[in-house]
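One protein chain omitted, others in place.
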Amino acid sequence: MTSPLIASGVTVGYDDRTIIEGLTLEVPRDSFTVIIGPNACGKSTLLRSLARLLPASDGAVILDGREIAEYRSKEVARRLGLLPQTSIAPDGITVVDLVSRGRFPHQGLLRQWSAADEAAIVAAMTETSVLELAQRSFDELSGGQRQRVWVAMALAQETPLLLLDEPTTYLDINHQLELLDLFAALRAAGGRTLVAVLHDLNQAARYASHLVVMKAGRIVAEGAPADILTAELVDDVFGVACRIIDDPESHTPLVVPKMRTHQR
Amino acid sequence: MSGTLDSTRVTPGRPAASGLARTTRTRGILVALSVIPLVLGIIASLAIGSGDIPLSEVWRALTQGGTDTTALLINDYRVPRTILAVLVGIALGLAGAIMQALTRNPLAEPGLLGVNSGAFLAVVISIAITGNADIRNFVWWSFLGAAVAAAIVYLVGSRGRGGATPVRLVLTGVALTAVLNGVAYAFTLTNADIFDRIRYWQSGSLQSRTDDIVAGVLPFIVVGILVALALPRALNAVALGDDVAIALGARVASTRVLSIVAVTLLCGAATAAAGPIGFLGLMAPYVARAIVGPDQRWILPLMLTIPPTIMLFADVLGRVIVSSEMPVGVVTAFIGAPLLIVLMRRRRVADL
Partner (left out) sequence: MTALLPRRSRVLRVGRATLRWDARAALVTIVVAVAVLLVGALALTLGTYPISLDQIVASFTGDPDADGVRRIVLEWRLPRIVLTVIAGMALALSGAVFQSITRNPLGSPDIIGFNTGAYTGALITILVLGANYVGTAVGALVGGLVTAAIIYVFAWRGGVQGQRLIVIGIAVTAVLQAVNTWLILSSKVELAFGAASWTAGSFNEVRWPSVLPVAIALAVIIPLLAVFSRNLHVLELGDDAARALGVRAEGTRLIFVVLGVCLTAIVTAAVGPISFVALAAPQIARWLAGSAGVSLVPSAAVGGLLVLGSDVIAQRVIAPGQLPVGLVTLSLGGVYLLGLLALQARKRLT
């Protein structure tokens, strides 16, 4: 089965700086692909170029077999959804109103609200457990609730591909795990490919079906966490001496940093 | 086993070295050197104008006085005008630097944020109502207007929890300025005589400013300068954020009050003397920061030399560039606005 989303030799940068150069990544179909790496390694840049937010000065992003630039914007939005790092909610908007904006790619001037829209919104809000918050004002929600609403909006888009840019930052651990479990469940339900940028090594190891490790704009390792996560890799990429043990709960690799001389 | 903290040590009150000058000695030298352009500006202001006067004549008029046209021109017009340019330049530069430090906002300055407009509106109202155009009277109104506007800016503007982002603050200031200018304008429209008198003043002008005007504002500007020069260390601390400032032992509330007092005195006096002049308070601290970095202990003293230099050159430029004079406020806008554009294009907006 071909990969639904491929970055083929892409070179991407901002202003005069090139962040990634000639990078190739094939996202496996129906996987939960997680990209990790130290700060400024280019993982967000890669994700954003996959989501066509950043143009590639060289190479191309291939979506469902065609170059992403060849699609019309709305067509891309029906195949690929993105949860950005920061989004802005208009003042005073209700939760259901915000989630319903995710249906934009499926609507038109004369098709502003259909039964399909409603069904998608209900499903999205049920999956993210925000259904009971439907009529509340977004401003009143807590950080964890807000993030779930943004996820609901991305889900309402009903795309087979979902990209998530650091979805768990600023959430407490309970909500982080809640969200990651949700992503795992979405993948398990079938028919969806998820790509996420995460910070936490161990969360990535536990949840990813396909791990992509980046450093300084290059991919240094790629594959199932159990196959590629080694102490040498962690030391090389993150500069952290560690021990890899088997996570007693999930039986995935667990990174345990070694004691440093400064600690008691 | 006690460890040592990582290498970066935080020295209270001393921001990291940046700007052209890396060492205290270099900074000292540059500050001293900055007096030279100022002196050149003063000389130019005395010599250049509707009739160019050779320097020897200027010297004679200054030292020997006399009642011939040249001496009168120099002593009765150009000298007070030059002195005023220096005073107003210092005042607006200091006010701008203080406002930027206080609101932690590189776009803050008395022209953009409406402080000068508030002062000017108060002056116009006082003249329209009382008919009294003596600066010793309306300067007090000017303070009132400046104080009210400064208070509004402060209340709405300081960054941090609940405070405005730089752009939001500027927008608020511009909106406020528009209202204040409009109302002042409306007052002038009621009376063609007032309109004619004020239309030069409305954009900031040093023309026809004589000794009494200088005398009228000099004491206030001097006091304002003294207050301002007492603030650098406190402002450095406040620039790091309220919480950090308090932790460092800075008296945040009294710093704020003193700052507003200084800004009120300086802007009120400057606007009463010359009308509202914008962008000077933006340009001068920017230039100073580029030279000595964000340390108020160096920036504020530089406000004694850099902004008056700019003022003098702007004033001289206004005299020569067109056949009838261009008010200095117009010239500063022509110089300062492009600088603002450059500023906005260079940085990532998020870095402001």
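Chains here go by letter, A and B, matching the order in which they are written, and residues are numbered from 1 within each.
Here, contacts are C-beta pairs under 8 Å (C-beta built on N, C-alpha and C of every residue); 3 or more make two chains touch, one makes a residue touch a chain.
Note that this is a predicted model, so its numbers are computed, not measured.
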{"item": "Missing chain: touched chains present in the view", "value": "A, B"}
{"item": "Contact with the hidden chain (one of B:I48, B:I152 or B:V320)", "value": "B:I152"}
{"item": "Residue, one of B:V174, B:L218, B:V244 or B:V320, that touches the chain absent here", "value": "B:V174"}
{"item": "Candidates A:R101, A:H175, A:H199 or A:R218 - the one touching the absent chain", "value": "A:R101"}
{"item": "Given B:V183, B:L226, B:A253 or B:A290, the one touching the chain that is not displayed", "value": "B:V183"}
{"item": "Among A:L53, A:L182, A:A224 or A:V240, residue touching the chain not depicted", "value": "A:L53"}
{"item": "Chain B residues touching the omitted chain (full complex)", "value": "107, 112, 152, 155-156, 158, 162-165, 167-168, 170-172, 174-176, 178-179, 182-183, 185-186, 189, 192, 195-196, 199-200, 202-203, 278-279, 322, 324, 326-327, 329-331, 333-334, 336-338, 340-341, 344-345, 349, 352"}
{"item": "Where the missing chain touches chain A, by residue", "value": "15, 48, 51-53, 72-78, 80-94, 96-97, 100-102, 104-105, 107, 109-114, 118, 121-122, 134-135, 153-154, 157"}
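In this text, only the chains that are shown with their structure count from here on.
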{"item": "Centre-to-centre distance between chain B and chain A (centres being mean Cα positions), rounded to whole Å", "value": "50"}
